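Only one protein chain is missing from this complex, and each of the others stays in its spot.
Chain nomenclature is as follows: A, B and C, assigned in order of appearance, with residue numbering initiated at 1 for each chain independently.
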Amino acid sequence: MTAPLDRLPDAIAASNAALRDAHQYDLDALTTKLDRRGLDIDTLIDQIAAFTIAVPSWGTGTGGTRFARFPGPGEPADILDKLDDCAVIHRLGRASPRVSLHFPWDGDDPDALRQKGDALGLGFDAVNSNTFQDQPGQAHSYKHGSLSHVSAEVRDQAVAHNLRCIEIGRAIGADALTVWVGDGTNFPGQQDFTAQLDRYLEAAQAIYAGLPYDWRVFIEHKIYEPAFYSTVVQDWGSSFLIASALGDQAQCLVDLGHHAPTVNVEMIVARLAFAGKLGGFHFNDSKYGDDDLDSGAIDPYRLFLVMREVLSAERRGMTLAHMIDQSHNVTDPIESLIVSGAEARRCYAQALIVDEDRLVAAQADNDALTASETLKAAFRTDVEPLLAEARLRSSGAIDPVAAFRRSGYRAAVTALRPAASGAGGGIV
Amino acid sequence: MTAPLDRLPDAIAASNAALRDAHQYDLDALTTKLDRRGLDIDTLIDQIAAFTIAVPSWGTGTGGTRFARFPGPGEPADILDKLDDCAVIHRLGRASPRVSLHFPWDGDDPDALRQKGDALGLGFDAVNSNTFQDQPGQAHSYKHGSLSHVSAEVRDQAVAHNLRCIEIGRAIGADALTVWVGDGTNFPGQQDFTAQLDRYLEAAQAIYAGLPYDWRVFIEHKIYEPAFYSTVVQDWGSSFLIASALGDQAQCLVDLGHHAPTVNVEMIVARLAFAGKLGGFHFNDSKYGDDDLDSGAIDPYRLFLVMREVLSAERRGMTLAHMIDQSHNVTDPIESLIVSGAEARRCYAQALIVDEDRLVAAQADNDALTASETLKAAFRTDVEPLLAEARLRSSGAIDPVAAFRRSGYRAAVTALRPAASGAGGGIV
Amino acid sequence: MTAPLDRLPDAIAASNAALRDAHQYDLDALTTKLDRRGLDIDTLIDQIAAFTIAVPSWGTGTGGTRFARFPGPGEPADILDKLDDCAVIHRLGRASPRVSLHFPWDGDDPDALRQKGDALGLGFDAVNSNTFQDQPGQAHSYKHGSLSHVSAEVRDQAVAHNLRCIEIGRAIGADALTVWVGDGTNFPGQQDFTAQLDRYLEAAQAIYAGLPYDWRVFIEHKIYEPAFYSTVVQDWGSSFLIASALGDQAQCLVDLGHHAPTVNVEMIVARLAFAGKLGGFHFNDSKYGDDDLDSGAIDPYRLFLVMREVLSAERRGMTLAHMIDQSHNVTDPIESLIVSGAEARRCYAQALIVDEDRLVAAQADNDALTASETLKAAFRTDVEPLLAEARLRSSGAIDPVAAFRRSGYRAAVTALRPAASGAGGGIV
Partner (left out) sequence: MTAPLDRLPDAIAASNAALRDAHQYDLDALTTKLDRRGLDIDTLIDQIAAFTIAVPSWGTGTGGTRFARFPGPGEPADILDKLDDCAVIHRLGRASPRVSLHFPWDGDDPDALRQKGDALGLGFDAVNSNTFQDQPGQAHSYKHGSLSHVSAEVRDQAVAHNLRCIEIGRAIGADALTVWVGDGTNFPGQQDFTAQLDRYLEAAQAIYAGLPYDWRVFIEHKIYEPAFYSTVVQDWGSSFLIASALGDQAQCLVDLGHHAPTVNVEMIVARLAFAGKLGGFHFNDSKYGDDDLDSGAIDPYRLFLVMREVLSAERRGMTLAHMIDQSHNVTDPIESLIVSGAEARRCYAQALIVDEDRLVAAQADNDALTASETLKAAFRTDVEPLLAEARLRSSGAIDPVAAFRRSGYRAAVTALRPAASGAGGGIV
């Protein structure tokens, strides 16, 4: 029997063969069109290929809500399975050579992780610490907080876990830690806002002190959930305050879905870049709250506008960590992660072809209509041929989801992996 | 050893003894004050005592989020434990003589339920059907919907479950069914809005056809969660459409937290009353989404304004089902349910003392300031002495939470009940 | 001196000449691409050309906020100037052969209006009544409401104005009346929600009674502004209630920006179509409130999803009135209206090319990812060549804004029209 991962090459080849002619036609037409603007297609393809986005290990399993989790077939049983799935995603989509791990979900065996990563050709992006759940056998509960808990013992336990995450991370070649906590309150008065932040800062400083000199720590804010009246790191303002208090190695991470309704997220990205504190992203899309939907599925123009700021920051020399953070409740997670990586690249590619000269001139002239139309013109350019060509040139698939389906990977792992339980959400 | 429930009478007596003098002073002072306005204290107390609100069986256990659930000590292990806890709530707070059950969570043994209810002196309010989770051994999954699923088999299964809920409900003396489904979509295009509603309606009609002549069915809308792009019954407009299509026994249920941000919920209550389709409530409070916080904990004035509409509808002859629907993640559920019942009553009492003559005159005169001040004057009246007196006159506690803590009930059941697992939320 | 309007033909010709080759290349490439899917380009162009959208007379002047209004050069001084500007918009963009008038802003001389319209080749869409402002010499003030005012005299005055609007509308060949009122409250208690709706309904019935047999009346809802606590027709549910109470000639009008944050507007369109009460649209875009920004400027995918529902409703036989309702505060209104009409057409064109067979199959299969990608594939198709060709075939401009700027129209009218005052907003 063919090992599941070994099914990919043939599937890619067969899928590409069927699509190659149409792809080439579309690429040629786009080349002609971009050439009118003096844009070189090969340069663009190289720039696109250089944009990568880490896949979250947890994202390869089916997500859930507090109401229920409905597992899919062939769910990964452990981190090794998850890394296999991540390898599938990258081999097809060529956009995600790194994986972002989450501890303790992903075990405590850095050697095994590194070996597996090496074997699959995958690297590791920022590691994530989990102090928003209790684990069996844990000494102290995080029910009432972790880094900001009133009890020093709980805070120390949470700090120690973060330091262990750094240790594992170093051993596997990561160079950043993402800290997101669920700490907050459900009732006015439950905790004092200021005292809580004081405690958080003290604990964060203890983590920061354990950071290797060449690491970064990313502070991730979120307006609500799991806390429903206040959260300790509720917005970019608090995240910025904290990262500033910690020091130069501390930066802010923007999860696109962690803001109040109507907030201009691309502007927050710009502001953090302005302040020199933009560190990275958790990409996803959302309509209501932290919906963790597939990137670009709800509001692709917003993703494009964020990518414009990303590109602008990178052009000014910033190094940003791009990661996906989504909950795939009704789709095959592998497919969603492939498509989401492609969507991020699509918007990045569209940002690359913005007519910056025309834009700058329109801004100088207060010609809002032309400025708007300049962005829209880039956004409505169908850059799919560029994305496909970037994949093709690195042995990926013109249509990665089609190739994935053709490969039979999901059925193959379903036969090998244990069935996942359909245990309910947090409600029961 | 004293059975846990038997600890209450002494605790109530002792607690009341300590508080009685101050209570009487405050009651006298309030009597004098209300007397100036010609309001009779005894009439008010009777009206307050007549306002009751059902406790949800599921609410006696600790709730959770998709991130985690942190159980508390002495969690109820089954519906019989839950009913014991409901009895505690009512004996102390005197506001919740009925329990709202949820199936299949609450088993399938109506005789046992009825017997237990009779033994505890508790009745049953609307029963709730659950088709938003899969149960072990279930033939078809609700992953992609229930009443609106594309497959007739899934819809039939969901309809059958609702009919079974009615059957159980009849056997235990309930007279209404609440239908809330998680059906919806996470992606634009995932389903056709219109076809999905057609399917929902056909299934709902099959349930309606099985409704006893003296029953009501409550349609409950929700803007989002667990579906994150669209839900089939997303707002009161759709709920009203559905209830109208079904017939006179179908009415709309308003959960205070199921609306878009900034929406005027009290106005929705008024509109449904206007349309003759207001059936009942799920009370809770919220700041961001469906936070399911304790009633009145975040915005007590909004609860008061809702209660004004409740009172207005009842004065026009409508019979409304009042139920609590909250998730108690960080408090003792018994305490939260006692306090929430009292908060609902508090706002109802404040609604009762609004100077309606002054208000109507101000409205006729377009005197917005006086109208506003008339409501505020009622709202800022501290009616706690009335609530306490209503409890006292029916053998309850002046301060029910104090009495509960004094009783040692929680410690007693903790010793008797198995420890609950701290299993995580929907995320892992 | 050349009359301003006479400058257009040469400008169009010259602008088109410069763009024709590139346009033809892009059109050919798109033809090839759509041909793969079996789509006929000529059929599509005809369907696109058949989609038209009325321009609002008031939209040709610079808009403002309550803080300020900053007029632009060459503002139209009266309705005749405004109709000239509307003619420019249509001659360049070919998407807006009708104008939506607003009374009393647009005077009281139907003959002059009709003559001018005929001379310019413009027709008239739904007329709009204004009872949210006081006019000099008006007997009663609308400060505290119009159709729902506590005073019968004020209500009668507002009804009479609506009847006069119908009269004017008949005389100029319109066949619908749009009723939007600012009625509502700023304070809880200011008015009784139910009594206010009763009064509104009675007044609306008086208007409805005056409706010619072949007319429609459109009820337009809005969640807030100018009233800030409640509005009488706050959402589609109330709009639907009202339109149902009035009768078959009453339908609901959806302004895309009149909803609570995060609300799924395309679903509301679908629900009103389901209920048989969808009448028309006020198109615009928004990020926060009723921002009245240019259509598709903020969230073009949302506009596409709305257009999908529009197309679906039209395919089921409904006749919908499409109108723009925007406030052009920082752009040349003529340019914004041209672009906005094109944006609406763009999304309509993208809706036309959705692979419906693939979509329906994906829905039947609960394949959310394919369904989503099917919509996205249509949305990211750059249909600009189709739009340009549709304009070209009816003597319009390939790039209407470029042609407009080339024409010198704005400078020409600036020389002729009086300078507009920069009077402030409502704040001073």
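Definition applied: a contact is a pair of C-beta atoms (placed from the backbone, for glycine too) under 8 Å apart; a residue touches a chain by one contact, two chains touch by 3 or more.
Everything numeric here is computed off the predicted structure, so don't read it as measured data.
Considering A:16, A:129 or A:238, the position touching the chain not shown turns out to be A:238 (whole complex). Take subunit A: the residues that touch the chain left off the picture are 143-144, 150, 185-195, 197, 223-224, 229-230, 234-238, 240-241, 259-264, 266-268, 270-271, 273-275, 301, 305, 309, 312, 359-360, 362-364, 366, 368-369, 371-372, 374-375. The missing chain lies against subunit C, touching residues 58, 61, 63-70, 105, 132-134, 136, 141-144, 182, 185-188, 190, 223-226, 228-229, 261, 286-289, 291-294, 297-298, 327, 329-331, 422-428. By the touch rule set out above, subunit B reaches the unshown chain at residues 22, 25-26, 29, 32-33, 36, 261-262, 264, 287-288, 294, 296-302, 330-332, 335-336, 339, 346, 366, 368-369, 372-373, 376, 379-382, 384, 401.
In the analysis below, only the chains that are shown with their structure count from here on.
Work out the mean CA point of subunit B and of subunit C, and you get 43 Å between them. Distance between chain centres (mean CA atoms), subunit A to subunit B: 39 Å.
Of all residues in subunit B, those touching 2 or more other chains are 143-144, 185-188, 190, 223-224, 229, 261, listed in ascending order.
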